[in-house]
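Omission of a single protein chain aside, the complex is shown with its protein chains in their original locations.
All chains are identified by letter, namely A, B, C and D, in their written order; residue positions are counted from 1 within each chain.
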Amino acid sequence: MTNTIRNNLPVLTLNRIGKVWQSREGQVEALTDVSMDIQEGEFVSIVGPSGCGKSTLLNILAGLDAPSKGTILSGGTPWRDRLGHIGYMPQKDLLLPWRSVLDNAILAEEISGVSKESARNEALKMMGEFGLSGFEHNYPYQLSGGMKQRVALLRTVLADNELILLDEPFAALDALTRSNMHEWLLGLWESWHKTLILVTHDVEEALILSDRVYVLGGRPGFVKSVVSVDMSRPRSLAMADQADFLRLKKHVINLLKSTS
Amino acid sequence: MTNTIRNNLPVLTLNRIGKVWQSREGQVEALTDVSMDIQEGEFVSIVGPSGCGKSTLLNILAGLDAPSKGTILSGGTPWRDRLGHIGYMPQKDLLLPWRSVLDNAILAEEISGVSKESARNEALKMMGEFGLSGFEHNYPYQLSGGMKQRVALLRTVLADNELILLDEPFAALDALTRSNMHEWLLGLWESWHKTLILVTHDVEEALILSDRVYVLGGRPGFVKSVVSVDMSRPRSLAMADQADFLRLKKHVINLLKSTS
Amino acid sequence: MDMNEEIKIERRWFASFDFKYWIIPICLTSTLLVLWELLVWLFDVKQWLLPAPSSILQEIFESRQLLFNHSVTTISEIIIGFLLSLVIGVCLAGAIAYSNVVERFAYPFVIASQTIPVIVIAPLLLIWIGYGMIPKIIVVILISFFPIVVNTVDGLKSADNDTMRMLKTLGASRWQIFVKLQVPYSIPFLFSGMRVAITLSVIGAVIGEWVGSSSGLGYLMMRSAPQFLTERVFASIVILSGIGIFLFALVVVIERLYMPWYEMEKRQN
Amino acid sequence: MDMNEEIKIERRWFASFDFKYWIIPICLTSTLLVLWELLVWLFDVKQWLLPAPSSILQEIFESRQLLFNHSVTTISEIIIGFLLSLVIGVCLAGAIAYSNVVERFAYPFVIASQTIPVIVIAPLLLIWIGYGMIPKIIVVILISFFPIVVNTVDGLKSADNDTMRMLKTLGASRWQIFVKLQVPYSIPFLFSGMRVAITLSVIGAVIGEWVGSSSGLGYLMMRSAPQFLTERVFASIVILSGIGIFLFALVVVIERLYMPWYEMEKRQN
Partner (left out) sequence: QDVSDIEDSKEKGVININLALDWYPNSNHSGFYMAKENGHYTESDLSVDIFTPANPEDVLKTVGAGKDDFGVSYQAEVLLARAQGIPVKSIAAMVQHPLNSIMVLKDSGISRPSDLAGKKVGVTGIPFEEALFSAMLEYDGTKPENVTIVNVGFDLGPALLGGKVDAIVGAYWTHESIAMESQGYEISVLRMEDWGVPDFYELVLVASEETLQSKPGLVKTFLTATQKGFSEAANDPLKAVDVLVGFNPEIDRDLEIKGIDLLAPLWSEDDVVFGTQNSDRWKQLSDWMKEKGLLEDHVDHQEAFTSEFIE
């Protein structure tokens, strides 16, 4: 990121991204013509049917995969060294089985050269909020599905990047734990001015959290529509019954259902 | 199962099940005093906070782990040979990476000795409904998260057991795909008179699908309450806005939130 | 993405024939050979002690017929022996991984078999089996089946526990879990073992030929050493090494063809 | 749950001392020994060809002091050689897995080193290094480092691709991925290699002693054979096998202690 960002230009621009997967089983077109503009400090959600290419898109953004077509810009200029400079929580938790919860969480800091001890102390403070206290020294196989997911989220946010991509971070969480995590995430976003891109299947979640929602269509994935969520903040799950919210939700769901 | 089932006795009775995990990191009490009665042909959901022991409970039911306390009965008599006689879709998809989608799906039939060819033909018919057509011969690494989950579900139902346990089977699916799968699952349940136990985080899903909802509390997991869903069938996501439904939903959510 | 590229290509190693990845190794090897040649001349190292690469090459050329004839014997011993030890090793490993009792009974013997110096039991081999090709093949098997057994057993036991439990809920028997889960899991380990085993087969054939024979590169070396025909000994070693490297590479290629899913999964992106 | 039990216990194998799992193996082994004894008496197999277990035991008892003294030498060679080959093997494997160029340059030499018959290059070793313990240790290293290299390289390359990608997004360098991901992934493979290597070290020490020495079990065998003291040769083999089995088991135990997470994960339930 760094100094290429000029104030009014989007911190991230996807310019007609396309992706084709080649394999011996044939080729799969996963994405076609996906364009997006993300402003600095924005909270953007992406929703779309299963298999429409959301994870593929995030992989491309993170710099893991090269797009088959299109370019990615930041502040108007091509952004190539994305890998390692964008926080990314992938769909699978990918915890290292030989590391304790704590040591999995501090992986990013360890990599960036922070002393293990101070990283551990910092992470320990967050265990409570993540509902992991008492499990700091347990190993991944001893955790429940939702706990693993929270460790992976913690690992991602502790990497402390300006732009963070989250691929269904709350899929394995119950409503209560989930809304706690929502609050925590919004706190992070607001106080540290992060730019967040969230992939989710939960339309309510998208609406409560984000400024804009990209609705994708599938096979191959394309941008169907962008919905601005112009509800005042702070928002909460309690708002889910309000007319405004319900209208927006129905709108997004209809968009998802529409076949074009 | 078989002949131990007498008509009025529950097909599955959990009698004060408790589970303590031992490890070098100390011991974790995962479940305490969990009792349940499941009638033949019932559709029961289990909801509860992340880490409260839902997966642990299903593992015990499936016969994979032994409970630390309590007994499991069927038709009033102890049921020991559960392993292999209860359909179980675990939380992780656990697809075999060297098998194609199709061959992963037919695993159970292959194991029970059905000829590969006829099993494949049967599975092929369902690929469309599961949104997997075109991917029959792909390998798991080429699938999206939600697609893998659907293959795992297909594998479980093709095992064709009377009692089926599902651990968050739709967590990685978008609303649309999810409601398709709901319909499909209800069809299966109704036409084949299966007994279904579903673990989910989505209260709406629990209410739309099941006859009764067990609400668990956490640390250690215990049964907080059982909610009967006495809404007429067929139900659908469209009902989610109805007063009845909203009242029930709020009730369950409040139960989840309550601290006792 | 550059780093990505790097790892991607790295994964292909042996199978890849990107010339650029061969330049440096070839240069280094040549430098080494030239250095060896120079050192031999400079320090006037005696021919019988360490011949220069050039004289080894010359010997290979001059005695090509002799070397070829003896190579044929040795190569057949290696290949027959290796294939048999593959069959035996895999069966034994299967039995060991499948049954506790077999494991506790057979493993100590398998280990013990490795600590027996073949030359010492040579008379038994000769008396029971005779002077033909069979004792040599037995020696090859004795030497090369062990890494196959150890690796395959470890591979069979490395199967993912969660997946094993999943299979149990599908009603899989012990045997089905073995065949459908443990065996596929063991394949990469098996290939590691095969790579070690095929290389050891080469030396196994050489040792087997010492047990009493009248042809093969091992015989040729043993015969040439006391005549101070050190170039011929080194020529044989060069050929043996070539055979070893070739067979090792062959196993790698077969692995690629046999386990596309493993490689594909690893290699993608 | 019974089956569950079975697999649970099976996973513990060597580390477990459940007596019931040892009864059958011990009985079988005893039966075998008794059979051997009987066959020797029945077919009047000559002592000088294949001694009966009883005469081997008797020899072990009678020559216990001699055997003990020579064992000490051999065991030190084995242990020093193995530890060095572990260090060398792991370093080499690291370099090979880390760099394409090193791999292409070094691997062929590593393979070639295995196809060189030690006995044939013994004069070189002796003339360069002399007759002390060092040449024996070098022979042990030469024989035992190869399985360590091959297994460790394969292990280092077996690291999960998705996790590798995750680490890259955390900004991990090539080196960090290597240390934090590939190295832990290689540990189970490394231990497979170590099990093979420690067993080969035993025979390595014996061969090393043939190349010229004045103590050690290999030397003792070399000396006993021309005097037709066949029981003594077999007594030495029995002790070598015992050493091999013991060291193999030791590696298994160390593995258990060193990789609790791996075992725990596998073993749970």
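One rule holds in what follows: contacts are C-beta pairs under 8 Å (C-beta built on N, C-alpha and C of every residue); 3 or more make two chains touch, one makes a residue touch a chain.
Not measured: the values here are computed from a predicted model.
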**Message:** Which candidate, D:L67, D:V90, D:A106 or D:I119, sits in contact with the chain we can't see?
**Reply:** D:I119
**Residue of D:S144, D:T163 or D:T230 touching the missing chain in the full complex** = D:T230
**Prompt:** Which chain C residues touch the hidden chain?
**Reply:** 46-49, 66, 70, 119, 122-123, 126-127, 130-131, 210-214, 219-220, 222-224, 226-229
**Request:** Just the residue numbers, please: which parts of chain D touch the chain that's not shown?
**Result:** 46-49, 119, 122-123, 126-127, 130-131, 210-214, 219, 222-223, 225-230
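Quick note on the criterion: only the chains that are shown with their structure count from here on.
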**Asked** Using the touch rule from the top of the page, what residues of chain C touch 2 or more other chains?
**Response** 3-4, 165, 168, 264-265, 268-269
**Shared interface positions of chain B, touching two or more other chains** = 23, 63-64, 83, 92, 139
**Message:** List the residues on chain B that touch chain C in their complex, please.
**Reply:** 59, 62-64, 83-88, 90, 92, 94, 96-98, 107-108, 110-112, 139, 141, 155, 159
**Item:** Residue ranges of chain C touching chain D (in the complex, touch as defined)
**Value:** 3-4, 6-7, 9-11, 13, 21-22, 24-25, 28-29, 49-50, 100-101, 103-105, 108, 111-112, 114-117, 120, 123-124, 127, 146-147, 150-151, 154, 157-158, 161, 164-165, 168, 174, 188-189, 191-193, 195-196, 199-200, 202-203, 206-207, 210, 218, 221-222, 225, 233, 237, 240-241, 243-245, 248, 265-269
**Fill in**
As the complex stands, chain C meets chain B at residues 160, 162-163, 165-173, 176, 180-181, 184, 259, 261-262, 264-265, 268
